[in-house]
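I'd like to ask some things about the structure below.
Of the protein chains in this complex, one is absent; all others appear in place.
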């Protein structure tokens, strides 16, 4: 949907995932540091399955919204009368959601009895982000300058994220890469909202001059301010998590705080994931 | 051959290899998981040699077809009379096949008494794919827009595959990379068929308007639908393999199922391949 | 500030850091080699905190200078009267300094009780350099040819440095990467000065013809001469450090020379940083 809502919807999805990751990974990190020798419980695996399910649901919502908004294609792809394609923009957006949905399916299958190889889930997420990137790349070739530029900035976040997630295939459970992924997800989320505000000013605000070079310069800079804000949110969430964990420890004396811990063996499995993907506990 | 068959032939080769790999690697993966402590038998090495031979044969077929079709160059490169090159398109395709043939030769030599260093076979395959990519890149510079675009989408699969195989030089026997390679081979295969259908509609179907921007947009999206289909085929083959293995185990009680197993030592050799290519069992 | 001082200021910052690193890392390297079995003292951690503080101070100076020079924006971003953005160049430079400041903050936090994961500091520095690169890239698109070219050469040093630092996230304390970073910092420093001299010849020297192709060719070559000079400075500093260490050892018989040593355990931690980012001493 080339309107405000069509940008706010994916923006909210990315923002939700980014914020959730910015809390989840520090939490796991602190638990691991505190309880090196205790057993790895299955809470985090369950969380991964829930995340996968959430991805599937979000992707379904996105696909249905793109297809069945009043001016959507309603699943028609080719109009025989007019001999032309129907609403290809909506179909392209549907395709982007589809790959995130597939990534969710692989997340869920990873912990099914099938036991997909570890790393497959990260690879599929990376593929989904790459597909988003390539579709956007070809998508905006013939648009006004500001429209093109504001989407091409998005590509920095998209391809940066895709490469980071690709590294996670081989360096699984690397906290630095996970936090990097979270920060880029927040960036994508807020930037989708920004695109919506710039290209479709809500409630009749003044339209932006799409050919003014100063607007281009401002938008470039604004993109990196969004990232600076995303980094500050990350640091704040990290600190909050740290304080919570400290308080819990003080109150209870080093007990397991619900989400549990992973035993040191997980480190070895990360090692093995790097060296030989065909190995799995 | 710039016609339908010239795209269907390599498409079928890639499809065959992709489908074969999508069964072979899960099979080896399940065997490895089940029989960690048993010995590594040589079935997989024999399979690699057979694959190498198949590559050589396919490459020969491709080269002969490009040279000796009725409107081919019949091994003439330069026409002295007309002072011009003869059928350079066919010669370029011949060159692409040549490198896949060389890759097959290196596959076979790897298990000969010469004992080429492990990783050499992957490097040569990666080089063959890179060469295909570079030749296509320069190949389509001066064509109609749709022709150019449909081939440049192919480059995503080609260079993605080339980088993945390059990683396999250092992370040999990594199941995630191997399945990624299989999925991109299937994608290349089906996409070659698609290119054939779009550029040379068979049996007098309507020609595509090569300058219509909507056609470009549809083709972009269609490429990623092919990949989604390739991924679903991969998942289906993975599940089928899993079920077969489970049934075999139930029937026979954990016996070796013919293709055999690899002992844990193979993990170490994968490790070593990463750290020191000069080492080989 | 699009003037001589606006290039000399960041140039001096980069030069200072580059020269300091070209002494610091050889020093640590020699100490490590000499005293493998002694304990890792905390001098180097203290140095890292001081470096972080220096980054913050430099970034503050840079930001204040960009905002409050006579023709600066004085923190005004949008002029309501003229309905236009105010001095976006200065704001973009401010943004670059901001990210280096953030990198300094993360450096300091790494050794605070919060214990940010190791590698986070390198990642933030890499992000700061990438942001500088992207801003410069979009920054110079509509300038005279020489201006554009002289800045695009800078991008080689910037992106080269950013990738090198990114590798340091996973290969921490790798002396080769650290010296590479130092050499590129020196290069950036001297090249900023060179840009200042070329684009704003001081004291009424002759202006350069910005469209002369020969000037472009000379500037390209000159850039690599700067790098050759940077490499010679690196080698000279390395040799000086070596001689100092040798003299100290001769004088005192293998004693700790103040900055101290790191025990072999640090090697293991570097190992661990590669294999599992979630682990930290």
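Labels for the chains are A, B and C, by order of writing; each one numbers its residues from 1.
Assume a contact is a pair of C-beta atoms (placed from the backbone, for glycine too) under 8 Å apart; a residue touches a chain by one contact, two chains touch by 3 or more.
Everything numeric in this text was worked out from a predicted model, so none of it was measured.
Just so you know, the chain we are not showing touches B, C across the whole complex.
For the options C:20, C:111, C:136 or C:242, the residue in contact with the chain missing from this view is C:242.
From the options B:49, B:63, B:131 or B:158, the residue with contact to the chain not on display is B:131. Of the candidate positions C:14, C:29 or C:58, contact with the unshown chain belongs to C:29. The omitted chain makes contact with chain C at the following residues, 28-29, 32-33, 156, 171, 173-177, 179-180, 213-218, 220-221, 224-225, 227-228, 231, 235, 238-239, 242, 267, 270-271, 274.
For chain B, the residues in touch with the chain missing from this view are 84-85, 88, 91-92, 95, 98-99, 102, 106, 109, 114-117, 119-120, 123-124, 127, 131, 134-135, 138-139, 142, 169-170, 272, 274-280.
The criterion applied here is as follows: only the chains that are shown with their structure count from here on.
Taken as a graph of touching chains, this assembly forms an open line, each chain in contact only with its neighbours along the path.
Central chain by Cα centroid: A, whose mean Cα position is closest to the mean of all protein Cα atoms. Rounded to the nearest 5, the angle that brings the Cα atoms of chain A onto chain B is 90°. Centres computed as Cα averages put chain A at a distance of 31 Å from chain B. Distance between chain centres (mean CA atoms), chain B to chain C: 43 Å. Touching two or more other chains at once is no residue of chain C.
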